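Only one protein chain is missing from this complex, and each of the others stays in its spot.
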Amino acid sequence: MPKSSSRALESPPPSKVWTFLDERLGLSEILEIARHKRVPQHTQSFWYYWGGISLFFFLIQAISGVLLLVYYRPGVDAFDSVRRITYDIDFGWLIRSAHSWSANLMIVAVFVHMFSVFFMKAYRAPREFGWWSGLVLLGLAMTFGFSGYLLPMDELAYFATKVGLDIPTSIPVIGPIMGDLIRGGPDVNENTIQRFFALHVVILPALFVPVLMFHLFLVQKHGNAVPPSEEAKPESERSSIPFFPNFFAKDLAMWLIALNVLALLASLYPWDLGPQADPLAPAPQGIHPEWYFMVPFQVLKVFGNWFPGLTGEIMGMALFTLGGLIWAVIPLYDMNNKNAARARTATWIGFVVLATVIVFTIWGYSAL
Amino acid sequence: MSDSPTDTLGPLDAGLEYDPLSRRKFVKVGFGLFGACYAGALGYPIYRYLNDPAEEAALMAAITEVSLDAASLDPGSVLMFRFGARPAMLIHHLDGSWASFDAVCTHLGCTVQYETDKNRIHCACHGGVYDPVSGHPVSGPPPRSLRKYNVEVKDAQVIVSRA
Partner (left out) sequence: MNYPAWDVPHIGSGWVIGSIAIFHVMISHFAVGGGLYLPMAESRALKKGRKDWLEFLPNHAKFFLILTGVYGAVSGVGIWFAIGLASPEGTSTLIHNFVFGWAIEWVFFIIELSTAAVYYYTWNRIPERLHLKVGWLYAGASFFTLFIINGILTFMLTPGAAWLEVAGSGQEASRFFQAFFNPTYWPSLFLRTLVCVSLAGLWALVTASRLDGNKQGALKTEVIRWSFGWLLPAFFLMPICFLWYLYQVPESQSQLLGLGISTIGSGTFTQVTRTALITVMTSATILCIAYFVAYRNPREFGFGYAVCLLVLGLAATGSTEKAREMLRKPYVVGEHMYSNGIRKTPVGEPHISEVEKFNSEGYLTQSLWATEEERVAWAEFDHAWNGGVQLASETLGPQVAPETLRRGELMFQGQCLACHTRDAYRSMKNFLRDRDLTSIRNMLGMLHDYKEDSPYRAFMPPLVGTETEREALALYLNEMAHGGEQAQPAEPVHQVARTNN
């Protein structure tokens, strides 16, 4: 029997409300399942929290996003309404700042979650779909970020979107058509805001939520994966704690920390609103997309310099697609614990990808 | 493990655990208060955020008319006064006409001033300039006109009112 390292938190005595709800909703059965579910406890358990942290920031996004929706107007009024939120409405600056900061923190948490899952080899059978749905969520989250960035329609948003749209536009043949469709015209304008708005508040949430549910369902079904170092230990040396209330309490505590960090950043470093976008004005120097798009941005830039013309774009795109593909099919290559050579190769791939991300991001910023 | 709470406590902690019930109550009330503070800290900004238009309207509705002893104001000069909670300005133009505006810049909310020598309304914060007759933005960053008030001269009184 795995050792549990502590007693469970004492449950409160049942109140009338609880009994009422329990009889009708079967809450105690759910609680019973949650109590029996166990979470492995080892030196790398810390990384288990990052999925939950990402989820928390997503919830913050949803709530603050709905609040912004109360005053935001897409289209020609976009900038004016964001200015009103930032400067006129009480606490509008805080809500907007919390929305922007938690968007960035969410992407950070998602990246930490993804790489920790990768290096703990939590993608292996039977958890392949967890990995794939996670990648879909990452893609959607980045699209959320990209579409949301334009909505204030200040100078930075306008030019960053313009530059950022170069990435899909540089896909050979279909790229330019896609660019026109995304922008709603040859250039970023009110139509683009309206489209991005629809994408940001209707289409993406409608896609994101079901995939997220699926992802969480898989986590519930398969439980937490343990890293190979733990797998190697005999059953008697592994330890675990009950999901409820022990792990749940710690998860909540992590959320509290996340909330605190968010409050700190959002209130002490409020998100700036630049001057209104002017399509005729020259682009300010060093314009670049958000930090999480720095890698594709820089890859395309570098290849464009090395191989001028279409060749560079095609090569950059091809390299990128190939990288993404390898990243996605890793679970099919490194399937189980039996093939040590493949497991090692997968770890190396992880290091290469991580190094590439870091190097290209730093390179991208220093080359601005 | 199904230890009772006291089992896990060593002798050093023995003194802390003599009355578990009242301590539990204390912790419960304490953290209940904590929770309430957190809820308040999150709820208050949201309440103020959503209630802003109502607050604004209440503020606006509170005072609709101000009478000033300003009929003797020299032409070409200005009088700053409070219209409700907001600063406002009354300008007596050289041609004898009167104009009154809300004195809050529509850009980022600084107080604007009338510059007699240049006959313009100027915001020192970001250099916005408004027309002193109509209140329309002339140059600089202001996006909208200043709110204009009605002016009526009755004997020695100048009555400024909101439409």
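Which chain is which? They are A and B, in the order written, and residues in each are numbered from 1.
One rule holds for everything that comes next: contacts are C-beta pairs under 8 Å (C-beta built on N, C-alpha and C of every residue); 3 or more make two chains touch, one makes a residue touch a chain.
Please read these numbers as outputs of a predicted model, since none were measured by experiment.
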Selected residue (touches chain absent from view) among A:L25, A:A283 or A:L310: A:A283
Option from B:L59, B:L94 or B:A124 whose C-beta touches the chain left out: B:A124
Sole contact to the chain not displayed, among A:A263, A:M315, A:M335 or A:L354: A:A263
Contacting the left-out chain in the complete assembly, out of A:S45, A:S64, A:S81 or A:S100: A:S45
Sites on chain B contacted by the missing partner chain, in the whole complex: 8-13, 16, 27, 31, 34, 37-38, 41, 45, 48, 108-109, 122, 124, 126-127, 140-141
Chain A residues touching the omitted chain (full complex): 3, 5-6, 9, 41, 45-46, 49, 87, 90-91, 93, 159, 162-163, 165-166, 169, 179, 183, 186-187, 239, 241, 246, 249-250, 252-254, 256-257, 259-261, 263-264, 267-268, 272, 275, 282-285, 287, 301, 304
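The definition used in the following text is that only the chains that are shown with their structure count from here on.
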In the complex with chain A, residue positions of chain B that touch it: 1-3, 5, 8, 45-46, 48-52, 55, 108-109, 141, 143
Of all residues in chain A, those that touch chain B in their complex: 4-7, 10, 67, 70, 80, 83, 87-92, 94-95, 275
